[in-house]
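A protein chain is absent from this complex, but the other protein chains hold their places.
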Amino acid sequence: MEAEARTIDLLNQIRERSPLIHNITNFVVMNSSANILLAVGASPVMAHCQAEVEEMTSFAGALVLNIGTIQEDWLQSMIVAAQAANSRGIPVILDPVGAGATRLRTDAVKEIMASSSISVLRGNCSEVLSLASDVIKTRGVDSSLAMSAATVDAAKQMAVENGCVIAISGEEDLITDGERVYRVGNGHPVMARVTGTGCGLTAVTGAFCAVADGDLTTATAAAFGYYGLCGDLAAETSDKPASFQIAFIDRLYSTGRQAIEGRLKIKAV
Amino acid sequence: MEAEARTIDLLNQIRERSPLIHNITNFVVMNSSANILLAVGASPVMAHCQAEVEEMTSFAGALVLNIGTIQEDWLQSMIVAAQAANSRGIPVILDPVGAGATRLRTDAVKEIMASSSISVLRGNCSEVLSLASDVIKTRGVDSSLAMSAATVDAAKQMAVENGCVIAISGEEDLITDGERVYRVGNGHPVMARVTGTGCGLTAVTGAFCAVADGDLTTATAAAFGYYGLCGDLAAETSDKPASFQIAFIDRLYSTGRQAIEGRLKIKAV
Partner (left out) sequence: MEAEARTIDLLNQIRERSPLIHNITNFVVMNSSANILLAVGASPVMAHCQAEVEEMTSFAGALVLNIGTIQEDWLQSMIVAAQAANSRGIPVILDPVGAGATRLRTDAVKEIMASSSISVLRGNCSEVLSLASDVIKTRGVDSSLAMSAATVDAAKQMAVENGCVIAISGEEDLITDGERVYRVGNGHPVMARVTGTGCGLTAVTGAFCAVADGDLTTATAAAFGYYGLCGDLAAETSDKPASFQIAFIDRLYSTGRQAIEGRLKIKAV
């Protein structure tokens, strides 16, 4: 149970060290992402103004970027912050919300990734695959076929091309650094009926990576496993979205070793 | 029970078709409106940047505009989006939050309505009546007298002048297209103690109109009836605001035909 031990260890470290997670995220989820990070044990800060992002990143254990309600000045702040994070060597987690849906969003992600190094790219299948290079796309990946063999191949190649972890949320999640591949089976369908659940996972991935001391692939898999497991457990309390969300955040706060042992569905494949 | 059948049919269609509702709304309610739309069964997207609103609207089943924390660039985006929605023929729902309170807000609504066609204008009595033309105002409407005969006349004339549905929330709601008039008696006083309840109704009206195939007047009445009924039912769980809100969103998710039958207070008058 290597993945289990890794998850418990990282979770404990988050709770002990309470890393500052610098978020430049969208208006919809600022509140929920902050509460999710606090529940897990991290210290969230939201700061988007170009005049302060470099300074704020200098205190942080990880930088989380999310383009959900992107506009030009925020994009420039994300780039400045990402470059500052790169020069300090802290992880940068990027959530390409809506990439592929509008040119603004697709281009924003590409601009961030062209001007800085991203550590983890976390999105759903269509968002992530919309960012694949032409080389990958010409192989005929169908983004509606979540987790097909072609998707896995595309994700692996994207990881190699960008030197980052690719993390795709779905019924079963996929995490790969181009070499290792993990699948995570935790999580509950009602999570899709609560806004910001995916964005919250991106933030929590930031917290796990902040204390990972290097291996971000297993840290990302651990974040996915833990987050999904808390969803599984919360769904035992309620499967209706609003009361589920309350139970879920409570679970992110209260779930520890005992509830984790034997329940993570993280598989190396 | 024509209104009942219409409500159940539209609700089922929302849940089957999951229409994308494009919201350009205020900072206060972005999260709650998204959760409310998800609970009802629609797919919310929040996107305000002028560079993408036209593209985003092109995927949407309805456009919801809300001036709650308006600023100049957002107003311009609303106008661009409304014009795109008009050219595609999808419904545009406008919530004139705070119209009448400041010139900025009153003027913003007037600018939107002068440069595009609004399908439904939903607000409280003073907000809506602050937008009445001078012709209507000189008849001496007193906006503090909610739902007086003079209010109904003013609302009907506003509907005709603007070619839209006028929907006024109050103890008893008023929906009119200038000819037909509906009153809706569902809803609970504690809803006024939860921020974004009115804005959430505007968003849900968008979802009902997105699947209405034409008749937006009955779709608006259906949205009001359903939303208010879920409030009635949630208040049986709790009449305190925060726990009420949780029960309310859960109810928006779980309420179907069985709970609706015999409980809607929608009257054609």
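Read from first to last, the chains carry the letters A and B; within each, the first residue is number 1.
Methods note: a contact is a pair of C-beta atoms (placed from the backbone, for glycine too) under 8 Å apart; a residue touches a chain by one contact, two chains touch by 3 or more.
None of the values given here were measured: they were computed from a predicted structure.
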Seminar exercise, completed: Given B:A81, B:A203 or B:I246, the residue that touches the chain left out of view is B:I246
Problem set entry | Given A:F27, A:Y182, A:F208 or A:Y227, the one touching the chain that is not displayed | A:F27
Exercise. Residue-wise, where is chain B in contact with the chain that is not depicted?
Worked result: 26-29, 31-32, 68-72, 98, 101-105, 193-196, 238, 240-243, 245-246
Problem set entry | Interface residues of chain A (partner: the chain not displayed) | 27, 30-31, 34-35, 38-39, 44-49, 51-52, 55-56, 59, 245-250, 253-254
